[in-house]
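These notes are about the structure you will find just below.
The complex appears here without one of its protein chains, the remainder shown in place.
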Amino acid sequence: MTNEVLLDFNNVTMQFGGVTALSDVSVKIFRGEILGLIGPNGAGKTTCFNVMTGVYQPTQGSVVFNGSDITKLKRFQITQSGIARTFQNIRLFSEMTAVENVMVGADARKTSSIPAALLRTKHQRAEEKESYDRSMELLALMGIADRASDAARNLPYGYQRRLEIARALATEPELLCLDEPAAGFNPAEKQQLNELILKIRDQGYTVLLIEHDMSVVMNVSDRVAVLDFGKKIAEGLPSEVRSNPDVIAAYLGVPDDAA
Amino acid sequence: MPDWLIVRTFWDLTVTGLALGSIYALVALGYTLVYGVLRLINFAHSEIFMVGTFSALIASTQLLNIPMLEDGNYPYRTGGTLVLFLVFILFAAMFISGVGAVALERIAYRPLRGNGDAFGAIVLAFLTSFVIGLIFVNETKANLIIACVGTAPISYSYLRFFKKGKKAPRLAFLISAIGASTAIAEAVGIWGPNRREQYQTPRILEKKVLFNALGTDVRVDYVIVIVGALLMMTALTLFVNKTKLGRGVRAVAQDAETARILGVNVDLIIVVTFALGGVMAGGAAMLFTMVYDQSRFNIGFILGVKSFTAAVLGGIGNLKGALLGGFMLGLVENYGSALFGGQWKDVIAFVVLLVVLMVRPTGILGESLGRARV
Amino acid sequence: MTLLEVRDLHVFYGRIEAIKGVSFTLNEGEIVTLIGANGAGKTTTLRTISGVRTVAEGSIFFEGEDITKMAPHDRVKRGICQAPEGRGIFPGMTVRENLDMGTYVRGDKGPQKAKDLEHVMHLFPRLRERIGQMGGTLSGGEQQMLAIGRALMSKPRLLLLDEPSMGLAPMLIAQIFTIIKEINADGISVLLVEQNATQALKTAHRGYVLETGYVVKTGAGSDLLVDPAVRAAYLGG
Amino acid sequence: MKKSRIARASALIIGLSLVGVACGSDDSASDGAAASCEGVKIAFFGALTGEAGNLGVNIKKGLDLAVAEFNEANADCQVGIEAYDSQGDPDQAPALADKAIADAGVLGIVGPAFSGESKAVNGKFDEAGLPIITPSATNADLSKNGWKIFHRALAGDDKQGPGLASKITADGKMKVGVLDDASEYGKGLADIVQTSLGDKAVEMNSLDPESADYSAVVTAAKDAGIDALFFGGYYAAAGKLAKQLRDGGVDAQLYFGDGVLDKGYIEAGGPAAEGSIIGCTCAPFDSNATFLAAFQAKFNEDPATYGAEAYDAATVFLAAIKSGARDRASVLAFIKAYDAPGVTKQLKWDETGEVVGTAVYAYTIKDGKIDGSLGLIK
Partner (left out) sequence: MSQLSNLWTRFLSLNTDVQVRWKSMSRVQRLSGYVLAVLALYLAPWWPKIPGIGWLVNTPGTQFSTVLNDQVIIFVLVALGLNVVVGLAGLLDLGYVGFYAVGAYVVGVLTSQHASLPWIVALPIAVVVSMLVGVILGTPTLRLRGDYLAIVTLGFGEIIRISAKNLDWLGASRGISDIGKPPSIGPLKFGVLDPKPYYWLGLTLVFLVVFCLYRLEESRVGRAWTAIREDEDAAELMGVNTFKFKLWAFAIGAAVGGLAGAHYAGKVGFISPDNFPLQLSILFLAAVVLGGSGNMAGAILGGIMVAWLPERFRNFTDKRVLVFGIALVLVMVFRPEGLLPRRVRTKSPMKPASDGQEVTQ
């Protein structure tokens, strides 16, 4: 972890109709770290995510990524500039094979379009090969290469979760945002996931992690930010956050339940 | 004041536009209801309307024995008799259209929902053997015999097929709807009372001027159409909002799975939805024949496209939107015809639709019966 | 007295067998919980009991009556009502209308309904404040309360709760489980499906542990809670 | 198995196709026996079914009658009839025309019935040298394409339009609304009428014939204060228009072209159709007593629009066959030289295929029937 700010989430306010989902939230993500974002349901975590990835335009404030303002960029441009994400409720391209799913991600960095595909230029063939090889590599990294040519919807749940991560990684992001990746995992699987997240970080990616499950968040995060009712109420090392009285009041309430 | 045709005749055009718009609105309700509940463009709804116009014809000529008047005078029916006759024809058209819509759902849609039943199986089996009969004997009577004989065994195997059915993709519903629409229109064109020719309906109502407002003569039939449409619309809104079945319709539109869990009979609600749409189309059909005195086997197609446009314009899935969209489309068409000539009116209607959708991508009032899309 | 009995249930999702022979019973007045990891078949079991999923093999008895092939609405009439996973609030209906949907099969009017409504309001005072608000604008916790309240409006003999704690903050979770106990104290049997196994086992009289479509363990809630194997697998270290 | 099914099936199909190629180009009847009428046919080309079916059925009956009479009179020469049902659709017409051309037994065509399909296929008939006599396609441009095989048994719209205009003038109308249905036929005719009427005409745009509601037109007509209205279009729209005009309080005299001359107009218009004046270059059905009697005897009904013209057209072909013509070229040559009275008019064609010396008739609707008693215009 360096002190270089990768993403600066700057005084963002987000309103839907009359409802304020985020009010004046500022978060910094440093290059190479794993930042855990936690908070009770409805606190605005996913909204945060959606603002970062361009799904919503913030009412106020800005998002600066790698030194440039990405607030007004379109979603695909944000992805191309280096932010990738997974989804809380799995959203794979279900009729495509696993490897094709990942290739869609890899294609984000490619340039060949219709004319090149029609003529099958050398450049295009090289890109296709690159996409394919990179995708297979990622599938192997996630440990799901054995089902590469199965339709995504025929994969088991755990495979689908990991395929989502592979697809996001294929876009060659600098920042990887994981939205509740442990949902539906049993403890053993959660353990594997923790290792996987650490492995991803070690490969040089910065990771933003939204998670309900404390065992995941507290174990892998370098730092944790806590949201409650659209406001950031704490930020710091896991141990600091854990003992923050505001956090306990708002979130951890009954420590016993943090299974 | 400029001397343009549209300025001179503005109020005339407004009245006639609203009358036509009322018909669009009533037909649009059928599209909107079914779309709200099933997310399906019921392409064959237009034929339900067409069947309604024929029901109105048969009710008035066969059941009420109203003669075609050669001289266009209406000497003998006034007051109570007239009202009674109109109401009878209205109910006849509503009934047949309602039944038709329900049957359509059973035959063309329910099997696609993986939920086909004996009725659908028998009709589909009949149609299958009818087609087979056509290949070998191209003669209607012999064909009917073949079709009847073939029905039983085929429907048995169809039922077995239905049992293991799964839900079809959305496009399949659309194509099935298109097929049903084509088949119904053609069947009426081949075996209907006047085959493919236009027919006229007998007149019951003398179209005299009721009152004059803003320099415009307002005819009694226009008043009946507009008031009738508003009344039917109100009745429908009350039904959907205040009755138990209506609440069921809204619940299924918003979340069919949960509605089922809470004890709503979803299949019944779908039947109710189609029936409501059919009844509204039947009402529209009766009003239509009253004003325009005519129908034809293919009258549904264009009117259906227009009404669907009206539904989208107002916000599909939204009952008030159908009303607003219908009136708006009727007016736009009339003003447009006066401005640019009748040949351009469809162009104008679609341009208005496009402009509205550019500004409000889910129609003027947005979707409401169902859940707004994320 | 046995209220619900499930015998050797098999259910398919497409070609995949999601439940591979689950059997269990629930006695009148009990809270029984099904726990297990995601994909173990808990929710599918509940949905099969509600009747929205069809049974491939096996049977379900309610008060001794075979309801395996009964339509969902008839089951609600007999007193089985579910608060579904993800709450299933009708977003375009007011809280009041949502609650009214609970009485859909009963069709009660007037005083009885008003009394039930009052009872639900008493259990969930938050709903009283929100009575005219659209269901879609409620917060997660309020929606969960509404879902349970709505199911209660049908005056069930057996309440099926699917993941009532899902997506809720721990403070709220505790509240919800307290209310479940209250409901049970009123004489309503509860079948509870939960990921939050600790809380579920604390609340329930008995529990069944499901694993990939099978029942692998059963026992009193308090016994399972201390069972080392269960602890290791489902309660986290 | 070494070879796949696809390859084997393909090979089989190729082999058999090649045999087919070798066996001769296209299916052709043997046209050797000059004297016998074996396989000689006259074809009908037009709509028998579909929305425009009525008109074609009228024509087909005229053809049927003529051939039946001929076959009865010439036991040694039985002429067949082939029907090509295009449903009036220019899209379907070419494949039917090619079939007709490929059938060497077809020596002449009564049709095509409509102007649209004529444009789509007449070029083919011309190239194949297959003579046609249309009893109904009145579009003025048709005779200007240089098709040597083209003939029509009645005058074109360029004669009908001025005729109608002079009738309107003769009736003393001073302010005439001119309206059309934007179809080729309707707009073409309306334009001619409008030009012929000069400054008496008030242009009223077009209407959409498929539409149910013409209130914008009614409003405009009321606003313009016209004392007569000419509508170029077909009977279905005309019926709706008449009715809505009367209901809307417009009592201008209505004038139409031959597209409205059909009982469908009376059915659609009802009482509102009464008194409308309809022009046509076709002769009234009772203009020839012999034909009328024969037709009634065979079909038990009165002949309808173009029935007599179709009978005339067929008679010309039959005369050619009678004279011994057994191929298309000689039939064509025979028609070019033909000059004899038919049931509707003297049948003789000029270079372009227009029938010489024709007239425009005016019809009216009286007591729910088409009435031809107004007779010739001019």
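Per-chain numbering from 1; labels A, B, C and D assigned in written order.
The rule is simple: a residue touches a chain if its C-beta (ideal position, glycine included) is under 8 Å from a C-beta of that chain, and two chains touch if they have at least 3 such contacts.
As the structure is a prediction and not an experimental result, all values here were calculated from the model.
Visitor: Please work out which displayed chains the absent chain touches and list them by label.
Guide: So, taking every chain into account, the missing one touches A, B, D.
Visitor: So which of A:10, A:23 or A:79 would be touching the chain we can't see?
Guide: A:79
Visitor: Who touches the missing chain here, A:128, A:174 or A:228?
Guide: Result: among the candidates, A:128 touches the missing chain.
Visitor: What does the interface between subunit B and the hidden chain look like in terms of residue numbers?
Guide: Residues touching the hidden chain, for subunit B, are 35, 41, 107-108, 111-112, 116, 124-125, 127-128, 130-131, 134-135, 138, 154, 157-158, 160-161, 168-169, 171-176, 178-187, 189-190, 301, 305, 308-309, 312, 316, 343-344, 346-347, 349-351, 353-354, 357-358, 361-362, 373.
Visitor: Against the chain that's been left off, what residues of subunit D make contact? List them.
Guide: Within subunit D, the residues touching the omitted chain are 1-7, 9-11, 13-14, 16-21, 23, 48-50, 53, 84-85, 89-92, 94-96, 98-99, 101-102, 116, 119-120, 123-124, 126-128, 141, 145, 182-184, 187-188, 206.
Visitor: Hey, which subunit A residues sit against the chain that's not shown?
Guide: Spelled out for subunit A, the touching residues are 53-55, 74-76, 79-80, 84-85, 87, 91-97, 99-100, 103-105, 107-110, 112-114, 117-118, 120, 124-125, 127-129, 131-132, 148-151, 154, 167-168, 171.
Just so it is clear, only the chains that are shown with their structure count from here on.
Visitor: Write down the pair of chains with the top C-beta contact pair count.
Guide: Maximum number of inter-chain contact pairs occurs for B-D.
Visitor: Specify the chain with the shortest distance from its C-alpha centroid to the centroid of every protein C-alpha atom present.
Guide: B
Visitor: Which integer distance in Å separates the CA centroid of subunit A from that of subunit C?
Guide: 33
Visitor: Just give me the whole-number Å value for how far the CA centre of subunit C lies from that of subunit D.
Guide: The answer is 75 Å.
Visitor: Could you please specify the touching residues of subunit D with respect to subunit B in the complex?
Guide: Spelled out, the residues of subunit D in touch with subunit B are 50-51, 53-54, 182, 205-208, 210-220, 222-223, 236, 239-240, 243-244, 246-247, 249, 264, 267-272, 367-368.
Visitor: Help me check something: in the complex, which residues belonging to subunit B touch subunit C?
Guide: 166, 244, 247-248, 250-251, 254-255, 257-265, 368-372
Visitor: Looking at the complex, which residues from subunit B come into contact with subunit D?
Guide: 5, 8-9, 12-13, 16-17, 19-20, 68-72, 194, 196-200, 203, 207, 209, 217, 219, 288, 292-294, 296, 298-299, 302-303, 333-334, 337-338, 340-343, 345-346
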